[in-house]
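These notes are about the structure you will find just below.
With one protein chain removed, the remaining protein chains of the complex are shown where they sit.
Up next is subunit A:
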Amino acid sequence: MTEAGLTMLNRTADSVARATPEPLARKVRGISDKGLAWLFISPTILLLLAINIFPLFWAIYLSFTNYRANRPNEMVKNVGLANYRRILGDQDIWIAMQTTAHFVFWTILLQTLIGFTLAWLIDRKFRGHAFWTTIILVPMMLSPAVVGNFWRFLYEPQIGLFAYAISFVTGIPATQIGMLSNVSLAPWSIVIVDTWMWTPYVMLICLAGLRSIPEYIYEAAEVDRASNWRQFWSITLPMALPFIMLAVLFRGIENFKMFDMVNLLTGGGPGSTTEVASITLKRQAFESWRTGYSSAFAIILFVAVFGLANIYVKALNKVKQR
């Protein structure tokens, strides 16, 4: 077809399009884009409103009452801010928050140190590194509950493999290594399992950070005769930092809400030495049935996590911009 023919055809198409009334044109092309966008997005939003937001508002309402879920027929009394006031003055809650802080701090510190070191070593790209990386990644994909449950067996003082290995190395009799029964060891038992499970997670993100550093920067540093030490502190670490931060924030949020692994490994015990915030919440809500009180605690935890999530999203955007 000639060029003139093409132009003619285009012009005809244009005039036909212009002559067609707007609503009809839309019908011809199917649903309008705007309609389609809402048709596609609204089911998700509706589901989240029903399963997440409506219950959230319900919990906010309950947090101002003395409602108990095991006595549904009892009169519900409005108690105002009393639940919140009691939580902030409750010694047990503060102890639980300290336990949570101990758990979050040590797991993140250990996972970041070990995870980054592993990533840094894997980045040497020795033979078979892909295979061994996959092996290292396995623990983080497994169910924390089911694996946490099995660690109870590994931690058994005499018959457990962990106690045996420790006593083999240190010479302390295996019967004396009661990881789950000793008050001072129990908080570390959950740190160890969490570190074992989630170090690969931090490692994987750090590895992505290290691989994102372009080689020419190192080449330039080499030309400038920068020492390896200097290169590490001035190039490797700062450039991988956004990734490390991302991993830290993600682990921070996850471990702040930690429930499954701890619940099955120690159940909060011995006593309440490993009672992290979620365990306290479960005990108050589903064992003491103080629904109003525990709703107030849940709202406080929400607000804390939401704050963390906000920081997280900002950091995430920063990483994305690179």
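Couple of notes before you dig in:
As a convention for this text, a contact is a pair of C-beta atoms (placed from the backbone, for glycine too) under 8 Å apart; a residue touches a chain by one contact, two chains touch by 3 or more; residues count from 1.
Rule of thumb we're sticking to: contacts and distances are computed from a predicted model.
Of "Cbb3-type cytochrome c oxidase subunit I", "Glycoside hydrolase family 2", "Putative NADH:ubiquinone oxidoreductase, subunit RnfB" or "Dihydroxyacetone ABC transport system, permease protein", only "Dihydroxyacetone ABC transport system, permease protein" is the UniProt protein name of the chain excluded from the display. Residue A:Val138 is the one among A:Leu88, A:Ala101 or A:Val138 that touches the chain not shown. Considering the full assembly, A:Ile45 is the residue among A:Ile45, A:Leu88 or A:Leu113 that touches the omitted chain. Only one of A:Val79, A:Met179 or A:Ala298 touches the absent chain when the whole complex is considered: A:Ala298. One chain of the complex is left out; on subunit A, the residues touching it are 29-31, 33-34, 36-41, 43-45, 47-48, 50-56, 58-59, 62, 69, 118, 121-122, 124-129, 132-147, 149-154, 156, 158-161, 164, 174, 196, 199-201, 204-205, 208, 211, 215, 218-219, 222, 243, 246, 250, 253, 256-257, 259-260, 263-264, 277-278, 281-282, 285-286, 291, 294-295, 298-299, 301-302, 305-306, 308-309, 312-313, 316, 319-320.
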